[in-house]
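What follows is an incomplete set of chains from the complex, kept in their original frame.
Order of writing sets the chain letters: A and B. Residues in each chain are counted from 1.
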């Protein structure tokens, strides 16, 4: 039997797509084929600053019931320069309804990160991210778990488990293999609806679907992989075919 | 001298493109740039189920004289559930004129596979595929050859040599290197117009063009690689430059 897929508004089985600078038409194409399947669009890193039609694009996404936020790296760039008011102004000018709070590039006390989550969660849907973008920094499992729980308490709706666009850091090793111990510890501590796993590579998406089923939350999906991901979620592609029969 | 390329309707030099969920406009773009070069579009694995505009898209392809079929994995998913009537209904509802019959994910007696080929070949153009999607399963060369010949006898117009979208199984090893012994045995047994080689990676496409010339049948080509492939076929890219001078 094919698995039943959750529907919008979803709490599980969510898909977050990384938009690195799509044109208006390309965003319309994404909505045409995957509008019902995509729950979040992340305007990756600082790309929102360099896309002249970004405001119009965000309006299109939101009209399709897709939450939109700018990449956490942009939050960090403003934070690092003591310009959080300007950051809030930029996000509100764009019309984003969500915000990602991360510390993948900068040093930030965890209490301070939670304080930022608390502040923004009053006005925005907050996603926070745990994990360092530097492959040489390894966060111990217990610390990763406790940061995740603290951030949820502080007001994050979803905590993202970092992998970058490359899928070779955070919850994966440098070859893109998943860190099972870490992932199982996170699963045991938090609910499936509270975590989003970054899984840019097909093998990673399949790994999570095989482990956690069709309705796992997956992020950093490329725009042209949204339909292919749906076949993985439902066992209609070789990699997950045997999960659902 | 540049090699002469075959023209539609081709029996050799065919190109099969994998569509993993293109929008209507993206399909139109593919037709604009490569309509004369593309002979088949495969709606990869189960993606046809999740693309709301798929019927309209298929009509566009067929109007451009491109044969369209759904990925063999979808045939297998229906077959495995004893729903072949529903499969036939779905394919006919979509307006596909071709069908792929494969057993890459499931166990299926070869006689039974040939029986399915026989049945469908009465009403549809049939492509069948030899090769397992599981990298740990190796089919002996003689068996691969005899399966290919049996499936042609049973009614397949073209037999596809499996490589997946990744290009790392079937006729390639896990590093994507071609299995020369297998490929030469297939060439010796069947005609160039009877086999289609899946060759998703540029190095694989170049390898086949260097071995078999401009008019080799190649499949699993990404939509945005169709024109680049044409330069490989004609020696107007570094990788095959010296093949044709």
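In the analysis below, a residue touches a chain if its C-beta (ideal position, glycine included) is under 8 Å from a C-beta of that chain, and two chains touch if they have at least 3 such contacts.
The model shown is predicted, which means the values in this text are computed figures rather than measured ones.
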item: Given 2 visible subunits, total identical subunits the whole complex contains; value: 3
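By definition in this document, only the chains that are shown with their structure count from here on.
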item: Geometric centre distance via CA averages, chain B-chain A, whole Å; value: 35
item: For the chain B and chain A complex, residues of the former touching the latter; value: 20-26, 44-47, 49-53, 73-74, 76-77, 80-81, 104-106, 133, 164, 166
item: Touching residues (chain side chain A, partner chain B) in the complex; value: 25, 28-30, 32-34, 37, 202, 224-228, 230-231, 234-238, 241-242, 245
